[in-house]
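Entry: subunit A
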Amino acid sequence: MISFRVDGQSGVPPYLQIVRQVRQAVRMGVLDVGDQLPSVREVVGAVVINPNTVLKAYRDLEREGLVEVRAGQGTFVRSRPPGPPPSTHFRLGHSLARWVREAREAGLDDESMESLLRITLQAEAAASGSEEIA
Partner candidate 1 sequence: MSWVAWRQYRSQAVIAAALLAAFAAAILVDGFQIAAHWHAILLACAGNSACLHQEPAPTLVNGLVSDLPYLSLIVPAILGMLWGAPLVAHELETRTSDFAWAQSVTRTRWLAVKAGLLLLAAVVCGGVVSALTTWWSGPGNAQSGGQFSPGQFDIQGIVPVGYAVFAMALGIAAGTVARRTLPAIAVALGGFITLRLLVSDVLRPHYLAAITTYYNLTTGFTPAGSAWVLSQGAVSRTGQFVSAGWGSLGTFLPASCQSLLQGPPSKSGSLSAMFSCMQANGWRGVITYQPADRYRAFQGIEAGIYVLLAAALIAVAIVIVRRRDA
Partner candidate 2 sequence: MSERRAARGQAAGASEGHSAGMAIETRALSKRYRRASALTDCTISVPEGRLSALIGPNGAGKTTLLRILAGMASPTAGAAAVLGDTPRQDPSFLAEVGFLAQEIPLYRRFTPEDHIRIGAHMNARWDATLARTRLEELRIPLDQRVGTLSGGQRAQVALALTLAKRPRLLLLDEPVAALDPLARRHFLATLTTALADAEGGLTVVLSSHLVTDLERICDHVVLLSRSRVQLCGDIDSLLAEHKVLIGPQKDTLPIERTHQVVQAVRTARQSSLLVRTNGPVIDPAYQAEDVTFEELVLAYMGADEASPARHLTTVGED
Partner candidate 3 sequence: MNWVVWRQYRAQGAIALALLAAFTAVALWQGLEVASQWHSLVATCAGNSGCLRQGDLIRGVANGVPYLTLAVPVALGALCGAPLVAGELESRTSDFAWSQSVTRTRWLAAKTGWLLLGAAVCGGVVAVLVTWWSGPENAQLANTFITPQYDTQGIVPIGYAVFAVALGIAAGAVARRTLPAIAVVFAGFIGLRYVIDDFVRPYFMTAVTTYFHLTGPGVSPPGAAWMLSQGMVSPTGQVVSFAVPDMYGGVLPASCQNLLPSLGPVKGGNQSMNAVYSCLQARGWRGFVTYQPASRWWAFQGIETGIYVLLAAALIAVAFVIVRRRDA
């Protein structure tokens, strides 16, 4: 079973934070198919949010097909989200770490690295977008 964290200052709606944390947990293998999610009462008591928020998050996950509600038992993981398996995440994480070390040796600070990553992501998105249009 997993526990959630809800950051009130992040600007991301709490229900979305829960949805993302469940997705991430399943993606990273923390949760497997058939595992039970914490009950609404447990979540609410632990992170102090509105029960309706948890319900809304679980409903969204159910609509995505990620979880299913079994009457009288609770909410369970039904399938894995589309995307690479956990091992891929692991491998890419390693190569990114290598790149970070390289960048630091070249004299880049954290802020420069973050902005470089952001710019690259935007540029790639633009490129793929124009490709699609084209």
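How these were chosen: all candidates are chains of the complex that A comes from, given by their letters.
In this text, a contact is a pair of C-beta atoms (placed from the backbone, for glycine too) under 8 Å apart; a residue touches a chain by one contact, two chains touch by 3 or more; residues count from 1.
Since this is a predicted model, take the numbers as computed values, not measurements.
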Scan 1, 2 or 3 and return whichever one touches subunit A in the complex. 2
Touching residues (chain side subunit A, partner candidate 2) in the complex: 6, 8-9, 11, 13-14, 40-41, 44-46, 48-54
